[in-house]
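Showing just some of the chains, left in place.
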Amino acid sequence: MRRDHRKPNQSRTISFIPDFTRYAEGSVLSCCGYTKVICNTSVEEGVPRFLRDQQHGWLTAEYSMLPRATHTRGEREVSRGKQNGRSTEIQRLIGRSLRNCIDLSLLKDYTLMIDCDVIQADGGTRTTALNGAIISVIHAIQTLQYKQKIKHDPLKYLLTAFSFGVVDDTVILDLNYEEDSHIDVDCNIVLTEHGDIAEIQGTGEKKPLKQEHLSTMLEMAQQAQPILLKTMRKAINRS
Amino acid sequence: MRRDHRKPNQSRTISFIPDFTRYAEGSVLSCCGYTKVICNTSVEEGVPRFLRDQQHGWLTAEYSMLPRATHTRGEREVSRGKQNGRSTEIQRLIGRSLRNCIDLSLLKDYTLMIDCDVIQADGGTRTTALNGAIISVIHAIQTLQYKQKIKHDPLKYLLTAFSFGVVDDTVILDLNYEEDSHIDVDCNIVLTEHGDIAEIQGTGEKKPLKQEHLSTMLEMAQQAQPILLKTMRKAINRS
């Protein structure tokens, strides 16, 4: 039994609050338990140098935490003059995953710039950020289509991100901060809505990850996916 | 008449949402019209070197905007490797003002660290941040007193911050973004609850500020103060 009485394969409540801020083309507050991430997508004209004049769009992401999103205050990244390694790793994960599910060749010369800012962190910030980022990107795309700036929907498929841990030889889904501090293994899996793997990052923290546990995680992800997809689809159709 | 039908001396709706995030000792979402600022106060043990071993606390503030708090996306400060000048100026204003109204000698060796993060910006972010910061600091002080970590209340008096502009020779209170872009003069005034000036920063943007306009601003601030104080006091007494 888990501290908060969840079963191993039980996620915390996930919700997406659309139009969370006014100005971004897509803006979602992504919540998973106490974890809350503002996911803003900005549409910018122009693409990086290596794509110029090719009528091929781009998408990139940035991730950060408010200093006091966590139990104790972390130093503001700009005060140290550089991003910490964890943020770098996460924003690269988010960018890569989203470039996987969006057909950038349909985006003309627009860049989708996604900002994930964690305002409250209770474990699972990277999956919560990624799930919110997808909704936020789709809202931005809807804006582009509504304004007739692009013709075709560049979304190839939805993505769903899940975090897993292994503790006492048991796989558990969606760790909160307290659980996250005590696990042996940490694994994040991003599935397409068709069940393929867009991204997988597994780390043996205290012990290595057994292959059968990896299989369990993939199964659990597939079982948990329909509910998450339903919540996502509701958030996508805002009207 | 102003675009949004306010009278010159009419403020937008101000509200403070207490306990906006879970972990900070004080956490307030400060709202003024569409402007929204998360104001978190962290209590940290220890003080800067110049105060060490003096049983004298410290207070400092940091200010930042989410990249897409504004109409167009601004580059993340950490990406440029340094804070922009405007943020530096504002966080120094907030820190100075709060050190004015808190008796730091009653804080033992605690540091109050205030983080003001603008999530939506429609003008007046520095006054909105400052008003929220005060509430957030008081909540943190209440926590310290409740846990019996300090004995006496270090708050000397409440502060209230107001922004003013001059347009067409008329003084107006509480500019939104659109107004802010067209004014001749910009002035922020921070009054103690007794009507003294904790901080004043006036700038002739297009024209200089006439002395009679400065008098008008001081009067307007005093007229607008009781309502703001009432809202603040309600937010302070959370129970």
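A few points about this structure:
Think of it as A and B in the order they're written, each chain with its own count starting at 1.
Convention: contacts are C-beta pairs under 8 Å (C-beta built on N, C-alpha and C of every residue); 3 or more make two chains touch, one makes a residue touch a chain.
Since this is a predicted model, take the numbers as computed values, not measurements.
Every protein chain here shares one sequence; 2 sit in place, and the complete assembly counts 6 copies in total.
Assume only the chains that are shown with their structure count from here on.
Centres computed as Cα averages put chain A at a distance of 33 Å from chain B.
Per the touch definition, chain B reaches chain A in the complex via residues 21-24, 27, 34, 36, 38, 40, 42, 44, 62, 64, 66-73, 76-79, 81-83, 113, 115, 117, 119-120, 122.
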